[in-house]
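Okay, handing you the structure first.
Missing here is one protein chain; the remaining ones are kept as they sit in the complex.
Entry: subunit A
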Amino acid sequence: MKAVVLGGTAGMGRAVARRLVERGDEVFLMGRDAGDLARSAADLEARQSKSARVGYALCDLEKPEGFAAALDEADRALGGFDTVVVTAGMFATQDALEADVELTRRVLTVNYTNTVVFCEHARKRLLARGGGQLTVFSSVAGDRGRKPVALYGSSKAGLSHYLESLDHKFHAKGLSVLCVKPGFVKTGMTAGLKPPPFAGEPDAVAKHVVGAMVARKPLVYAPSIWALVMLVIRFLPRFVMRKIGF
């Protein structure tokens, strides 16, 4: 694979990028901080068995005007990418979002509108070269309207909906779209929150996700137990959802 990873300097993006270079794939990183990108690129270079530079470009999901230029740079560095992975996003607790409407606007914009815009840029380039792989991290929070993730979950619900539609529409044209729905994963993003049962580790989640990418699956829950948990949640009657805090 020749993969662009947006959000590859931290958390699950870092773990996915590492997994890819250790498999022998070429990776190009995108993120918001040049220093952080340089350190992550060095990390990936040290982890790969071959001696090759890992390129990177600034790309901020809050600045959609920079998406095209960043993807151009990735194209040049990789000689045409065939895979795009998006793990970047914003998280805030329901309490924080309810207390700050501007924060809510930013989270919804980053997680839904701008992620979709970025994917549209990537999707068009991939289709123009006959297809490829688009992997995007959504969340189990988007599977059902729930009290603790009402706002964050709604942004992920929209994103999951878009990714499913992309798969329906472009699968036959060679675009493989993978919607990743992680449950709670112990990364910097979730630091400070009490891990629920089945909380995953980034490396294990990355292994699972890259396996799903290779198998060209359209949907993966990570850790997989969340598929069962969310199946139950989706079928709970509304009067139960009104009562429980989950």
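Some notes on this structure:
Keep in mind that, in the parts below, a contact is a pair of C-beta atoms (placed from the backbone, for glycine too) under 8 Å apart; a residue touches a chain by one contact, two chains touch by 3 or more; residues count from 1.
We adopt the following convention: contacts and distances are computed from a predicted model.
Name of the non-displayed chain as stated in its UniProt record, restricted to "Aminomethyltransferase", "FAD-binding oxidoreductase", "ABC transporter permease" or "Protein FixB electron transfer flavoprotein alpha chain": "FAD-binding oxidoreductase".
Interface note for the absent chain: among A:23, A:39, A:105 or A:169, the touching residue is A:39.
Residues 9-11, 14, 36, 39-40, 42-43, 46-47, 49, 186-188, 191-192 of subunit A touch the missing chain (whole complex, contact as defined above).
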